[in-house]
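Every protein chain but one is kept in place in this view of the complex.
For clarity, chains are labelled A, B, C, D and E in written order, and residue numbers in each chain start from 1.
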Amino acid sequence: MPETKKFLYVNRKAPYGTIYALEALEVVLIGAAFEQDVSLAFLDDGVYQITKGQDTKGIGMKNFSPTYKALGDYDVNKIYVEQESLDARGLTLDDLLPLTWEDEDDDWAEKDSIKVISAAEMAKIMEQSDVVFSF
Amino acid sequence: MPETKKFLYVNRKAPYGTIYALEALEVVLIGAAFEQDVSLAFLDDGVYQITKGQDTKGIGMKNFSPTYKALGDYDVNKIYVEQESLDARGLTLDDLLPLTWEDEDDDWAEKDSIKVISAAEMAKIMEQSDVVFSF
Amino acid sequence: MKFSVMISEGPYTHQASDTAYNFTKAALEDGHECFRIFFYHDGVNNGTRLASPPQDDRNIINRWSALAKEYALDLVLCVAAAQRRGIADADEAKRNGKNADNIAPGFRISGLGQLIEAGIQSDRLITFGD
Amino acid sequence: MKFSVMISEGPYTHQASDTAYNFTKAALEDGHECFRIFFYHDGVNNGTRLASPPQDDRNIINRWSALAKEYALDLVLCVAAAQRRGIADADEAKRNGKNADNIAPGFRISGLGQLIEAGIQSDRLITFGD
Amino acid sequence: MSQLHTVNKSPLERNTLESAIIHAIKGNALLMIEDGVYGAMQGTHKSAMVSDAMDNISFYVMGPDLKARGIDEARIIEGIKIVDYSGFVALVAEHDVTQSWL
Partner (left out) sequence: MSQLHTVNKSPLERNTLESAIIHAIKGNALLMIEDGVYGAMQGTHKSAMVSDAMDNISFYVMGPDLKARGIDEARIIEGIKIVDYSGFVALVAEHDVTQSWL
């Protein structure tokens, strides 16, 4: 195995209308077992994936949004959400799921996984990645 | 069989990147045998379907643009192209295939099938249709 | 009122088949008639019996087959689209020299004329796609 | 240089599989190595042997099988995506109680870990989709 | 003749909502379904486009799709009516022709 790589999962599509969000999440969960340096990016319509209050009973599909809350348990805790994408959609951090993780090195303190960043910062994170998975 | 219906085929997607343009054309050809009142609408990226000079050898796909020229022989001769869609793409009528038909009632005179119309006129044609096929 | 439905995308990847199903079920329950459901483009992939979706998810193909049985629906897969994408019934498989078929119960394969006929015979035609 | 490719769309409907093929062929001809081609989402539909496209069109599935044979390529269909969409090999068919399979020569079905591994082991990973 | 337009994509990603609005005639109806329901939200970069069109077009949005996406009814642009699948069927029946903006 080579040294650890920086994996970036880029999520740009809304949930339910297409399956890309769900199947991207399935990759992230499997990928968590491989001990790479994992980050998730939510931008453009991808920010809709992690909004609160999803209830899919009426459309007969499975609500997979609770699974995002389990990401912290898989040591997936670098979740970048783009400010400009939220703004364009009339959303704020309060509209998003409270995604957290427990920091082993800080007496298991619960910390926020989501970092809201600018498009310019997002661009840097993209460029500093070794592998970009696009869905 | 009920009386003749006004069929409108709406083409809004570019060719080759997806198959919708080609498979829409296949419906039009089959539909021509049913003696309905047929019109084709090309708007948004759909105007790219009927541009001149397509040569698909380099991408290994079939060039189906010559088939549009055969539409006149199938009595499909009401082809509406939206001016605003051409303008937004830097295109003019000169960039489009010369689609024609021969008018049986006018000593087989060759006439243009394409009518370039405004978005407002396109809206009226849509509303006056009995059946709209969307691709 | 007599409806027909065209479905242009395959199961699971796009919501089109789900919305078409929920729409058709509601129409039938409200007393409307369904002349035909026509599967075109990737829509033909709704007609495979080889899918095994996760247990906790809906089974889109079985759902169509069951609705077809309950209401005697005419579920038609376009033959040209099905050939491109690898959906075959026993006849098609034989004709094309294939050693297996994969069509699901309640579906049949036929030509594009069936779509045109649906447009002519139905009071309303509605398309669900990408 | 060692490449891997992810293909997210099925054959014919989107150009993704065509572009991926032309890209992969050029890379191999230019002397690069291909670690793996991973088919995800509707991409698994590239792995059916039941397709019969028109004679005057390219055969996307056979083209992949032939390229795999020529260059010993590893063509992997994601098992979860394949189950949803009805692509099965003999083992999968048996396991899921199906009476037929439809996988094409040169393809194999495996887990998502194969994609992650491709990301780790390859110098470059490139995705073709919608 | 009266026409129903359906839009199933987010207006922040694709041009279909805009194109449907441009091609709707006074008195037409427009129903947002699937990812199209994001077009019904207040405060987005596309909300004004919808509000401005309300003089001419009657807007509807699929309730089950809103709920699935966690969009509270309070966030919907005023004047857009929420329907269920049965309401969708009724809209199709009430209008002479339905056009799907794909």
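Here is the rule we go by: a residue touches a chain if its C-beta (ideal position, glycine included) is under 8 Å from a C-beta of that chain, and two chains touch if they have at least 3 such contacts.
Keep in mind the model is a prediction, meaning the values are calculated, not measured.
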Chain not shown, its touching partners among those shown: A, B, D, E
Among B:54, B:83 or B:100, the residue in touch with the chain that has been omitted: B:54
Chain D residues that touch the omitted chain in the full complex: 1, 3, 8, 15-16, 19, 22-23, 25-27, 29-30, 32, 123-130
Contact set of chain E toward the excluded chain (per top definition): 12-15
Residue numbers in chain B that touch the chain omitted from display: 13-18, 44-45, 48, 51-59, 61, 63, 65, 88-90
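Criterion: only the chains that are shown with their structure count from here on.
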Shortest path length from chain C to chain E (each step joins two touching chains): 1
Between chain A and chain B, the fewest steps along chains that touch one another: 2
Chain whose Cα centroid lies at the greatest distance from that of chain C: A
Greatest separation from chain E - chain, by CA centre: D
Centre-most chain [mean C-alpha coordinates]: C
Whole-Å gap between the CA centroids of chain D and chain E: 38
Chain B and chain E: spacing of chain centres that average the CA atoms, whole Å: 27
Shared-contact residues (touching 2 or more other chains) in chain E: 8, 34-35, 64, 84, 97-98, 100, 102
Chain B, residues touching no fewer than two other chains: 19-20, 131-132, 134-135
Contact pairs between chains, per stated definition: A-C, A-D, A-E, B-C, B-D, B-E, C-D, C-E
